[in-house]
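A protein chain is absent from this complex, but the other protein chains hold their places.
Order as written gives the chain letters A, B and C; numbering starts at 1 within each chain.
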Amino acid sequence: MNVQGYEKRQLLEFYSTMYKIRKFEEEVFELYKQGLMPGLAHTYVGEEAIATGACNAIEKGKDYVASTHRGHGHLIASGADLSKMMAEILGKKTGYCKGKGGSMHVVSLENNILGANGIVGGGIPLATGAAYTSKLKNTGQVTLSFFGDAATNQGTFHESLNMAAAWKLPVVYIIENNQFGISVSIKRVTAIKDLAERAKAYGMPGVVVDGNNVIEVYEKVKEAVELARKGEGPTLIECKTYRFRGHHVGDPGIEYRLQEEIEEWKAKCPIKRLKEALINNSIATEDDIKNIERDVDKQIEEAVEFAKQSPYPEPSEAFEDLFV
Amino acid sequence: MNVQGYEKRQLLEFYSTMYKIRKFEEEVFELYKQGLMPGLAHTYVGEEAIATGACNAIEKGKDYVASTHRGHGHLIASGADLSKMMAEILGKKTGYCKGKGGSMHVVSLENNILGANGIVGGGIPLATGAAYTSKLKNTGQVTLSFFGDAATNQGTFHESLNMAAAWKLPVVYIIENNQFGISVSIKRVTAIKDLAERAKAYGMPGVVVDGNNVIEVYEKVKEAVELARKGEGPTLIECKTYRFRGHHVGDPGIEYRLQEEIEEWKAKCPIKRLKEALINNSIATEDDIKNIERDVDKQIEEAVEFAKQSPYPEPSEAFEDLFV
Amino acid sequence: MREITYAQAICEALDEEMARDENVILLGEDVGIIGGNFKTSVGLYKKYGEWRVKDTPISESGFTGLALGAAITGLRPVVEIMFSDFMAVCFDQIINQIAKIRYMSGGQVKVPLTIRTPIGGGRSSAAQHSQSLQALVAHIPGLKVVLPSTAEEAKGLLKTAIREDNPVVFMEHKMEYNKKYLVPEGEYTIPFGKARIAREGSDITIVATSSMVMKSLDAAKELEKDGIETEIIDIRTIVPLDKETIVKSVIKTGKLLIVDEGHIRCGIGAEIAMSVLDDVFYDLDLPIQRMGTENVPLPFSPALEFPLIPDAKKIYQKVKQMM
Partner (left out) sequence: MREITYAQAICEALDEEMARDENVILLGEDVGIIGGNFKTSVGLYKKYGEWRVKDTPISESGFTGLALGAAITGLRPVVEIMFSDFMAVCFDQIINQIAKIRYMSGGQVKVPLTIRTPIGGGRSSAAQHSQSLQALVAHIPGLKVVLPSTAEEAKGLLKTAIREDNPVVFMEHKMEYNKKYLVPEGEYTIPFGKARIAREGSDITIVATSSMVMKSLDAAKELEKDGIETEIIDIRTIVPLDKETIVKSVIKTGKLLIVDEGHIRCGIGAEIAMSVLDDVFYDLDLPIQRMGTENVPLPFSPALEFPLIPDAKKIYQKVKQMM
């Protein structure tokens, strides 16, 4: 991993964010196992470099982010409040959506995060629409649209990318290719190797990135964001990655994947790789890292505590927020 | 147009079919103007070479054909009965669908024509499914799936082609690129020049063909059909063409297109081009052609007469054919 | 008042609202250069430019979802779905995204989005271009559902829809587009959730939607000759529903017939009937009746199609039976 030319501050920020996502997801898993979390959640463990690299390549709070069912990472990397996130995931009144959304539907409008989405591919047109507003109003904003490999086989992917390219909308499409849609390997349902190839079908640039390398993700997304901001239209970026855990907290994730494959990818852990680069390049010491981690641990602990202590909504609140 | 190596019989057959489609459509337009046709119809005038070339490249009655709202040409080229077609278009009891379908929904199961479709892109998955049956049952059948340029921007196009390529289904996808979806030029809504490029997004071959050259269409579709029959999967073929008339019989088709452009394409009339090739290569005489035309004229006349004379269905029949 | 067509009335509403608020945009297939398949946006492309009047590709899910993204980031899109049947192509965007995002976000986002789409049979357009799918959208919480009757109604209700901060499905009747109606000059809006008494009468209440209001009025003229005084309620919006006006009328007349062009099963008729049953049960002379399109797809041939759809004659006969 080439960390040359980066400020220490920024690299540590990357580290801190990735570690925060990892830690947050581990807590989510704990809460699930303890029976404190209603429903399910899809953790981002192993894929942290993508959200971290991408969301640091935009202007947080100005640019837009549209996420997926596996959305915690995008929210955290975009600066969402951990307590409000965790409270939402536990179905509490103090959550971002007052308990109405849960893990799959967290929206943080104050951070310009337009929402996770429970429908695979459902959020791609929405992201494209945010870019339409930016284009029409000439605001200079860019939208990041995240989705998985399996989502690239939904019609909405196709329709959205076509419009964005035809109209040069300021949006960057990011495939998180963790190689599976639940249990189904992308290889079994799609004949091409690199999904970024699909960019050609629309007339936009397509880029393949090592999704476990936060620097590479950051750089490629930054280039794409700059293109978009200059009015040169969208880019499709495919980040190759892998999820360490199952599809959701209730899925062991081993029935349909080889143990070796999982281990191989764990060896390519994006957090470990950045840490090694930081230490090998004498940018940070083990102590620096420890300090960051300790700080993050505390933040997460506070978020969990906040969420646990928060009240559930009142039944009558179910009738609020339908219409303005 | 290179007619070398073709038997006279086959070339005259091509001519006869193209002329039949043209003549049929002209009658449809007449019937519309006379107020004898309920609803609307989308004529195929100018695009005759595609259906003719393609449907002659398969085994009629064995292979499957799935059509669109602009479907008369595919039906005629596949050997459908003109009288039953015309009766259907006039809403008569003797039509293919007993008056229930009309122009946009003609099915002729006896010819393995799985139907026109009123939903743009709606029939592409259906075609893919017919190919699935052939693959599973190992019948050696191939399916032709026709659709327009605008349909390539529907999600169903994307989803179907992806599955067909991943599973190597025996289907040939044929884009009739007449450059417009109703009034909207494909250039205004899609950034790429050749829609056949999209084949790459799925890992199948993509071919661009002069859609006004019946020989070229025939040859390219034949190659694709052979590939499919050998188990090597689908091909996407883009036929460049133009509709001489408006989108449907009620649309003059001049509001959104330049008169010069229309004239340019009329000069490339597929029927005229074949006729010239036949005569220039001394394959047929003007008289041969006249004879064919006279014969076709008579068939069409009979079909119109049959349709006109046929009774309307009884109101009570509206309650039949819902369930088996 | 002047006479204009229903299509022109819609076009005026769009034009006035686009002039009034630069955030209003129109998106859909063929809405631009040719001014709409049913000529409901003639001239707007020229006036407001290609970004505010956008000819889209044939990608209903894509552009309807795009409109949602635009709506939550500051625009007020009006989406045209060329036939209401095609709502099915983008139904996920309508029912799972547009209808729910405000609620799922705990009220963080607003969705000022209008979907305009034509319903109705009668043109020999066959099964995929003739449906009246209001019951499908009315079933889904989070959507307001508007079924204007005349051109005057269409204009006033569409302006209200565009100004709404909530998603609205605005269903126009395709057999009305070319009909002429008297429409007031100048600006006006019509509120949602307030039914209109289209005709006063004392013998029976007909609650009708969309063009069934006009068909009921035609039937009422004939019924009057037989000495039957029909009260006709133009319900205007299904969501929200003005129960009060219906209940008041039925308490007066003792008889209720609901006429909507959608299929009968799980249709608007059943809903309206059950919405008021508790309140009118003991005032009813006979069971509430409903009319709608028979439960078969719409066939192409006019010989088959017309008998399936309610019309003035069938309404007349039904009312006679109810007397």
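Note that in this section a contact is a pair of C-beta atoms (placed from the backbone, for glycine too) under 8 Å apart; a residue touches a chain by one contact, two chains touch by 3 or more.
Quick caveat: nothing in here was measured; it's all calculated off a predicted structure.
I'd like the shown chains that the missing chain touches, ordered by label.
A, B, C
Please identify which residue in C:138, C:223, C:246 or C:259 touches the non-displayed chain.
Counting the whole complex, the residue in contact with the absent chain is C:138.
Considering the complete complex, identify which of C:59, C:128 or C:249 is in touch with the unshown chain.
From the options C:59, C:128 or C:249, the contact with the absent chain belongs to C:128.
With respect to the chain omitted from the figure, which of B:18, B:114 or B:186 is a touching residue?
B:114
Touching the left-out chain: which of A:151, A:217 or A:249?
Checking the options A:151, A:217 or A:249, the one contacting the hidden chain is A:151.
Under the stated touch rule, tell me which residues of chain A contact the chain that is not displayed.
That gives, for chain A, the contact residues 38-40, 88, 91-92, 97, 99-105, 117-122, 150-151, 153-155, 181-184, 188-190, 255-256, 312-315, 317-319, 322.
Can you list, in ascending order, the chain C residues touching the missing chain?
85-86, 88-89, 91-92, 94-96, 99-100, 103-104, 126-128, 135-136, 138-142, 239, 262-263, 265-271, 273-274, 277-278, 281, 286-288, 290, 295-297, 299-300
Of the residues in chain B, which ones touch the absent chain?
Answer for chain B: residues 64, 66, 95-101, 105, 107-109, 114-115, 117-119, 122, 124-137, 155-156, 158-160, 162-163, 166, 320-324 touch the chain left out.
The rule is short, and it goes like this: only the chains that are shown with their structure count from here on.
From the Cα centroids, identify the chain that ends up most central relative to all protein Cα atoms.
That would be chain C.
Report the inter-chain centroid distance for chain B and chain C in whole angstrom, where each centroid is the mean of the CA atoms.
36
What's the distance between the Cα centroids of chain A and chain C, rounded to whole Å?
One centre to the other, that is 41 Å.
If you average the Cα atoms of chain A and of chain B to get two centres, how far apart are those centres in Å?
45
What are the residues of chain C that contact at least two other chains?
Counting only residues that touch two or more other chains, chain C contributes 56-57, 59, 61-62.
Which positions in chain B touch two or more other chains at once?
Within chain B, the residues that touch at least two other chains are 153-155, 188-190.
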